[in-house]
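Reviewing the structure listed below.
Omission of a single protein chain aside, the complex is shown with its protein chains in their original locations.
Per-chain residue numbering starts at 1, and chain names A and B are given in the order in which the chains are listed.
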Amino acid sequence: MADNIFFEFLHMEMVDYVYKMDVSREEHEQVKMNAISTLENMGFRVGQGLIERFTKDTPSFKDDLDVMKFLCKDFWVNVFRKQIDNLRTNHQGTYVLQDSKFSLLTQFSNRKQYLLEAPRYLAYTCGMVRGALSNLGVDSIVTAEVSLMPACKFQVVIQRS
Amino acid sequence: MSRQASRASESKKMNSELFTLTYGALVTQLCKDYENDEEVNKQLDKMGYNIGVRLIEDFLARSSVGRCHDFRETADVIAKVAFKMYLGITPSVTNWSPAGDEFSLILESNPLVDFVELPDNHSGLVYSNLLCGVLRGALEMVQMAVDVKFAQDTLRGDNVTEIRMKFIKRIEENLPAGEE
């Protein structure tokens, strides 16, 4: 079992790499979007694989809420060694997941620079969540925000076709 | 079905599947960005180096391992402490050169390659090359210049995975004048 810090460094290096790759582009705003979506797509594929493994022995899910609860408990525990601390929903397809000590943010202090850069360190995880849900038949848009390290909120908006 | 959170150890153990799959996502992204396997191998080494120079600090802080007196001791520490701590495996140290400046690490298993099957069009890819960079970067921070490469790889059909490490030279620390 690998140590978390090795993974954290791997993740940070991965983020740096993706941003460096896009630095040749002209518009700065364009750069940010592409790097974020590259990281998000990487996470998406990983989320699909992870959820396939984690749901190998589980019975099928009743509904979206059932899926979200699984995400907050079993999935988060398996992946981040803890549960989501708080799940809220408006019962109309929007869910907010709060993690008070997000595993991938422990290396960052609350300096303004890091807070501004936080989205790039959350993109991969957002993709993972979206990929996991997608493989269970739930299409969504996943975003995240940090107001105080290392706590963060993930917002899942379920898309109805 | 859901795993118990590990309460046993102080250090935060992570989900090895997340690690494995994330590494896989990185390698495949590199394959998309670069035309050939050689370039990907180089990038993996570079990224590993960047990780190694930071990981060594964590290692020295947490392992309470003292200064190594010779390369043999270094080899043992790498295999028995470092690999165990960061990858959860203990490779064996073998094939010492007569001069004592070169040895092999034989990995029975490699968590980076779980579930991986190399497609035919990537026969030149050294999938786990990140590890070579990590070792190189970490040792450089403790004044050792080494050459690290994969000699055998189960992903490419070999029976075992073998990392070959060669001591190049000691890197002089910048000491103030007057000290030895």
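Here is the rule we use: contacts are C-beta pairs under 8 Å (C-beta built on N, C-alpha and C of every residue); 3 or more make two chains touch, one makes a residue touch a chain.
Just so it is clear, contacts and distances are computed from a predicted model.
Q: According to its UniProt entry, is the unseen chain "ADP-ribosylation factor-related protein 1", "Trafficking protein particle complex subunit 2-like protein", "ribose-phosphate diphosphokinase" or "Probable cytosolic iron-sulfur protein assembly protein 1"?
A: Hidden chain identified via UniProt as "Trafficking protein particle complex subunit 2-like protein".
Q: Among B:Glu35, B:Asp70, B:Glu117 or B:Glu172, choose the residue that contacts the chain missing from this document, as touch is defined above.
A: B:Glu117
Q: For the chain not shown, which residue from B:Val27, B:Ala79, B:Val93 or B:Met165 touches it across the whole complex?
A: B:Val27
Q: For chain A, which residues lie in contact with the unshown chain of the complex?
A: Per the touch rule, chain A residues meeting the hidden chain are 45, 48-49, 51-53, 55-56, 58-62, 135-137.
Q: Give me the chain B residues in contact with the hidden chain, please.
A: These residues of chain B touch the chain that is not shown: 17, 20-21, 24-25, 27-28, 114-119, 122.
Basically, only the chains that are shown with their structure count from here on.
Q: As a quick test, compute the distance in whole Å between the mean CA positions of chain A and chain B.
A: Chain centroid spacing, chain A to chain B, equals 27 Å.
Q: List the residues on chain A that touch chain B in their complex, please.
A: Touching chain B: residues 1-7, 9-11, 13-14, 16-18, 21, 38, 42-43, 45-46, 49-50, 53-54, 57-58, 73-74, 77-82, 103, 124 of chain A.
Q: Considering the complex alone, what residue numbers of chain B touch chain A?
A: 1-3, 5-6, 11-19, 21-26, 29-30, 33, 43, 47, 50-51, 54-55, 58, 85-88, 111, 130
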